[in-house]
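Note that one protein chain of the assembly has been removed; the remaining protein chains are unaltered in position.
In this document, chain identifiers A and B correspond to the written order of the chains, with residue numbering beginning at 1 in each.
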Amino acid sequence: MTALQRLFKFNGGVKPAYNKEASTGLPIAVAPTPTLLVIPLHQSIGGPPRPLVKAGERVLKGQRIGDADGNVSSAVHASTSGTVVAVEMRLMPHTSGLSAMCVVIEPDGRNEWIPRQPFDFRSASPAASRDFLRDAGVVGLGGAVFPSHLKLNAGKQGKLDVLVLNGAECEPFITCDDVLMRERPEEIIKGAVIMREMLSAGEVLIGIEDNKPAAIAAMEIAARAANRVAGANVYKVGSVPTRYPAGGAKQLIRVLTGIEVPHGERSTDYGVQCFNVGTAYAIHEAIELGQPLISRIVTVAGNVGQARNYEVLFGTPMKDLVALCAPLPDSDRLIMGGPMMGFRMPGDDVPVVKATNCVLVGSTALFPPPPPEMPCIRCGECAKACPADLQPFEMYWFSRAKIFGKAQEYNLFDCIECGCCAYVCPSRIPLVDYYRFAKSEIWAREVEKEAADVARDRYEFRLLREEREKQEKAAKLAAKTAAGREKAAAALAEAAKPAATPEEDAKKALIAAALERARTEKARVHPENTADLTPEQQAEVTAIEARRAEIREMAKPHLRPDD
Amino acid sequence: MLEALLVMALGAVVLGAALGYAAVRFRVEGDPLVEKIDAILPQTQCGQCGFPGCKPYATAIAKGEAEINQCPPGGEEGIHKLADLLGREFKPLSAEHGIEKPKSVAVIDEQACIGCTLCIQACPVDAIVGAAKQMHTIVAKQCTGCELCLPPCPVDCISMQPIGESVESWKWKYPVFKINPTQREAA
Partner (left out) sequence: MNNSPYFLQPASVQSVMLRVLLALLPGIAVYAWFFGGAVLVQIVLASITALAAEAAMLKARGKPLMMFLGDGSALVTAWLIALTFPPIAPWWLTVIGVLAAIVIAKHLYGGLGQNPFNPAMVAFALMIVAYPSLMSQWSAAGFTDFAPQWNAIFGTRQLDALTMATPLDALRTALHTPEARATVAGVLGNDASFGNIGGKGWEWVAAGYFIGGLYLLQQRIITWHMPAAFLATLFVITGGFALYDPGRFAGPGFHLFTGGAMLGAFFIVTDPVSGCTTPRGKLIFAAGIALLTWIIRTFGAYPDGIAFAVLLMNIAAPLIDMYTQPPVFGHKGKKGGSA
């Protein structure tokens, strides 16, 4: 028995045309290595990794080229062996059309791996295992690219009731998880075994939408085998009713366990954690094969002659990938992700990254521009469709009026931007665009406010410090004057005394010697990087010194006297 | 007639006592106005308003000694917020105090810096590090873009650089209305 009996429901949701068959006909193919790989350093939630390589360096396949910046970050690796051509700003696969730091690698075609060492996570501490996964660059492959090592933490109780594997894949057109589950179910379960042990989880529930019978069958066989090994019925496959967005993490957790995890809270505190099946596969590869995350399954679908799933190296330009599928001549855009939540790419030469689950080729015929927007008639269709039980028209109203506080009161940040509201809206209002706009405005204000608070603190501290310094100076001055007076009195008394004693002479000699020593020491110590200079550098230094001296002269009247 | 007057008088006394009691019992220690105004000001401490910092300006506004439109870094939005808070009329930014500029940070040309420490003394938020006769650097994260370090520099090696947009800080645009005429209303 691996099938899950009891299921729950989430409110709302829609049933768009699924269009999944086109890309499941053929097995996963390996996309050829392109002539140039452009690997963005920042591919996950969290801090942007620091580059570890320079132009001209040779790298091996799987070599770390970007180091995690702190714990909330994830490493990046070379997808194949070759030479680093440049570390520079390149166009990112992001709607903004902005660039970010990328490592550009020219593959040498040898596919030479770094030495691959499986990681013995059973004898390692949980923290060490998490560090290993961070350095292996494992992030959530469902699209959110949240670093997985941060989620593999059992939370307050130290153990979990349920580990949810997300194979629901509810977005139209996308089938990368479907084919992965069909073709590599054992590896996914192996990853699940690792995660279950790391989280001390009880059950493992694998949620798959019931429009993927082949994947359900394959996963059930693998789950049965794992149950035999475990000696208990812990791996269960749940056939989830097909309704978008059943694959939303919170929605799937609700359907499989009945638990609702509120926005902004950790699901581990509710005894449950959710991972994409592709992430489970990546964890298996990292821990048991020692292979960092350098490729993923990507669906190429939409306006193409032959839609298919490919295993693609990160950094492969999307146009190279799309070219394999015979795009139709009227194609006019690339979308990363599905038609409900995907993002339009600023060009076709942007690279495939960890977040790329699908490259959807669009055309005006396939995705016609929406009819003109009409006013909201408050019909409530959006509220009926919202899987987060929000009141989308109220959020729209306040976002549009830029009354962001009110929009937040209507729980704007609980919105998962699934697009159901815009999908059903009879007035064809681009509702999600309004929420994205409001959210990014609120975030920007938050950042500004934090900066202002820091500035206020620093300014107040400075005022405090200046006040203190003033007082100290005043105290010192007072002491000095007092000391001066005493000295004067003493000098008067001295003058009355006979000439210096021999002891005093000896003391003076000692002081002179010490001064001399200090002077020679100072002369001996040079700044080290100016020791062996080439003639050109020496000339440059002299020129700069001359300029500085000149400037110093010029600046003199401005300088305050030292006090 | 007399009864009616007595009843009214009694009512007034009772209600007055109740109100007086409530006023004492449920007194709220109000957030001082200066703090609220200060929270709206951008904390650049630039002094463009004519006061030595944001707090003094906030104090002056609270006392009614300053207009609400003297803060260029806060911009129109800041003036709107102040107008809302204080119930005053919105006024466009006063030109004599400066113009609204894109957010920038100061950058020191390290080749030209002579290490005079004048900018360090000018910086209101201690965002410049360095010592006498050594090159100075600005901690970009803490720089408020107040431009107070520009005038004291004897060699003019400090310049203001606008903060560019990055993938992380990029903002979604206000959705464009497809039908033009309605835009007039929305704007």
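Quick note on the criterion: contacts are C-beta pairs under 8 Å (C-beta built on N, C-alpha and C of every residue); 3 or more make two chains touch, one makes a residue touch a chain.
Computed from a prediction, not measured in an experiment: that's the story for all the values here.
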Exercise for review: From the listed residues A:A214, A:M374 or A:A488, report the one that touches the chain absent from this view.
Suggested key: A:M374
Practice item. May I ask which residue of A:H77, A:R134, A:K212 or A:R333 touches the chain that does not appear here? Key: A:R333
Study note, to complete from the structure: Listed in rising order, the chain A residues that touch the chain left out are 10-11, 14, 16-17, 95, 172, 250, 254, 260-263, 265, 333, 335, 337-344, 362, 367, 369-372, 374-381, 383, 387-391, 393-394, 406, 409-411, 414, 419, 422-428, 430, 432-433, 436
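To be clear about the criterion, only the chains that are shown with their structure count from here on.
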Review point. If you average the CA atoms of chain A and of chain B, how many Å lie between those two points?
Key: 32
Check your understanding: For chain A, which residues count as touching chain B in their complex?
Key -> 42, 48, 92, 94, 96, 98-100, 370, 372-373, 375, 400, 430, 433-434, 436-437, 439-441, 444, 447-448, 451-456, 458-459, 461-462, 544, 547-548, 551-552, 554-555, 558-559
Study note, to complete from the structure: The answer for chain B against chain A in the complex is residues 38, 41-45, 53-54, 111-112, 114, 116, 118, 124-127, 142, 144, 152, 154-155, 165-175, 177-179, 182, 186
